[in-house]
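All protein chains but one are shown in place.
Letters A and B name the chains as they come in the text, with residue numbers starting at 1 for each one.
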Amino acid sequence: MAAPTVLQTLTALQAGIEVAAMAAFAVSGIVAAVRKRLDPVGVVVVAWLAAFGGGTLRDLLLDRRPFFWVEQGWQVWGVLLLCMAALGVMRARHLRPTERAMQWPDALGLGLFAANGTQFAVAAGMAPLNAVVMGVITACFGGVLRDIVCNEIPATLRDHRPYALCAFAGGWVVIGAGHAGFAADIALIAGAVTASALRAAGLVFDWRLPGWRADG
Amino acid sequence: MAAPTVLQTLTALQAGIEVAAMAAFAVSGIVAAVRKRLDPVGVVVVAWLAAFGGGTLRDLLLDRRPFFWVEQGWQVWGVLLLCMAALGVMRARHLRPTERAMQWPDALGLGLFAANGTQFAVAAGMAPLNAVVMGVITACFGGVLRDIVCNEIPATLRDHRPYALCAFAGGWVVIGAGHAGFAADIALIAGAVTASALRAAGLVFDWRLPGWRADG
Partner (left out) sequence: MAAPTVLQTLTALQAGIEVAAMAAFAVSGIVAAVRKRLDPVGVVVVAWLAAFGGGTLRDLLLDRRPFFWVEQGWQVWGVLLLCMAALGVMRARHLRPTERAMQWPDALGLGLFAANGTQFAVAAGMAPLNAVVMGVITACFGGVLRDIVCNEIPATLRDHRPYALCAFAGGWVVIGAGHAGFAADIALIAGAVTASALRAAGLVFDWRLPGWRADG
């Protein structure tokens, strides 16, 4: 049997990151829902929105059908199972540590979804800025939906920590790498790594966005 | 003139249930909007969202055009008239009894829309789980939108009473009946009756979903 090529390894790596990121997004939904004392149905719905909301809006805006979660039905089952597992396990654990541990796969997912949403949009013929915005939507809209349903102002828009901005930067790297003639795979990786690294750096060094003086 | 066939009777019955259910959904929106002291425009909008939001999202996700309420324009007029009637009548009545009386047509609507949303999705080629989820969305999303616009956490996700779960069960009955070779009509009725009966039983026997320990 031949050894897997570099490309195959990368694809497998990407699939692995995608699963880890989706789980991280789903867990962020579970934590938020449990905080708000939703019932089990609410927990599943919010987890689902957090995990699939961004990609669904991307597909809806790009008019892509079937939705990615229709093509890959096991992902929907995966979130259901994850919620049931969390229902059993999380009773005895604290929410805050879970949330903190989830920041790292979440950062990976942010990068991957931003890069991959940008590429979908470019392939659909969008101009660079719009494609990057589509990447940001793919990466961030799940969390926005999660917070809206939980009756909170979305954390991404409020907490002064770079999140959407990291996705934005990663999207531009994808565009730039594409213009510079790199292959789509390389552009994807470069964008994803940029966005994830920026997010991780922001968390480690506690970067804050400047405030806006509302009392002006 | 020939007597109507069984099929015609069923179709007429379904149309009647649909109208009753839509009115119940619209009234739930009117009650919620009046509670929040919205103005008349707000009342009409929230009633409209409660009645048509679920089916609209279903059509949007399945990429069906025209929307069902574009095809059947009288439904939109119906909600407008209902709001005006309620504006006149409800001044002198209590909101809570209205809400309680509406639970029964609402349960009928839950079943009908869950079954019929599932069938639309199956016809559009979706896998069973996704089709059932589409049925749940059709049945529940109107109420979710209503609550989000009224700045509340959606009741379906929070009140520990089986609602979406009944729709979910009804959807699986539709799928199961279809696989067992029953005609689409029979599958629809079986699914709708299952979901409505479960919802009604839940109301009568005061079923509660287990809580999630947030203090863990």
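Basically, a contact is a pair of C-beta atoms (placed from the backbone, for glycine too) under 8 Å apart; a residue touches a chain by one contact, two chains touch by 3 or more.
Everything quoted here is computed from the prediction, not taken from an experiment.
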Notebook entry, point to check: Taking the entire complex into account, which one of B:67, B:104 or B:182 touches the absent chain?
Noted result: B:67
Check: For the full complex, which residue in B:38, B:82, B:115 or B:144 touches the chain that was left out?
Finding: B:38
Checklist line | Positions on subunit B contacted by the hidden chain, ascending | finding: 33-43, 45-46, 60, 63, 65-67, 69-70, 73, 76-77, 87, 90-95, 148-151
Checklist line | Contacts of subunit A with the absent chain, listed as residue ranges | finding: 60-61, 63, 125-127, 129-130, 133, 144, 148, 151-154, 156-160, 162-165, 209-214, 216
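The rule is simple: only the chains that are shown with their structure count from here on.
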Check: With chain centres defined as C-alpha means, what is the inter-centre distance between subunit A and subunit B in Å?
Finding: 31
